[in-house]
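All protein chains but one are shown in place.
Moving on, here comes chain A:
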């Protein structure tokens, strides 16, 4: 089987739709390790991707005023037990452009794999970007995922990002996202992670609300069991008049797992307002009792609650 087919097979098993690659109206980029396996572009969408020694370096531009109709699929994987994949992404949305990126990160057999993502994102005036990243991991836990992103949003721009790692072992996760928002810009960052065994989760998300009336919400949902660790840091800086930010962190802890939430709020303009809420603990007792009164066993009840929160 070719490497592309092997990757697509796992992608299909994880619930992905393989037909994406055959549709020439859908832009895509598929890389396994440091090999570029497949690529397609659509009108107004420029990609300049090349293989590097340890991964891929890609420059993506969505031209001014272009609204990409179908989501752009990015598929990054390492099928081997060992390896390093370093993805360097430079994404630029020009004025009033819009695009939705869906990244599938597939590491089913990782025993010692590093996946490093270094992204620089520029969102032009009035442009809108959605970025959804979903990970499919195996059961070995020998993976290290290090996604870093520096995002700059110009006036009236919008950025919605969500990160989901709820299938398989997390391994070591170290997210570091930093967003700077201009006037009227909107930012939504969401992370959902389910950790098991000795998984180690670090999520650090920062939004600097620099422009007037800019808005942001940082939402994290983490469930951890066994001996897993999680540390979630949500930083919001309110630096301009009318800026509004909110940090909403919920962590559910089972067994011997240990969770930490660090909400940092930094307001330098008296007309800005930033709020935060963090809830860490075991599954809510009233929710448990309600589901048990509906006939679920305690184990089933926990399962339903955790799945709901991570959805």
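Here is the rule we use: a residue touches a chain if its C-beta (ideal position, glycine included) is under 8 Å from a C-beta of that chain, and two chains touch if they have at least 3 such contacts; residues count from 1.
Throughout what follows, contacts and distances are computed from a predicted model.
**Q** UniProt names the one chain left off this complex as which of "Nitrite reductase small subunit NirD", "Xanthine dehydrogenase YagT iron-sulfur-binding subunit", "Hemerythrin domain-containing protein" or "ABC transporter domain-containing protein"?
**A** Per the UniProt record, the undisplayed chain of the complex is "ABC transporter domain-containing protein".
**Q** Using the touch definition up top, pick the residue from A:36, A:49, A:186 or A:304 that touches the left-out chain.
**A** Looking across A:36, A:49, A:186 or A:304, the contact with the absent chain belongs to A:304.
**Q** Considering the whole complex rather than only what is displayed, give the residues of chain A touching the chain that is not shown.
**A** 221, 250, 284-287, 289-298, 301, 304-305, 307-311
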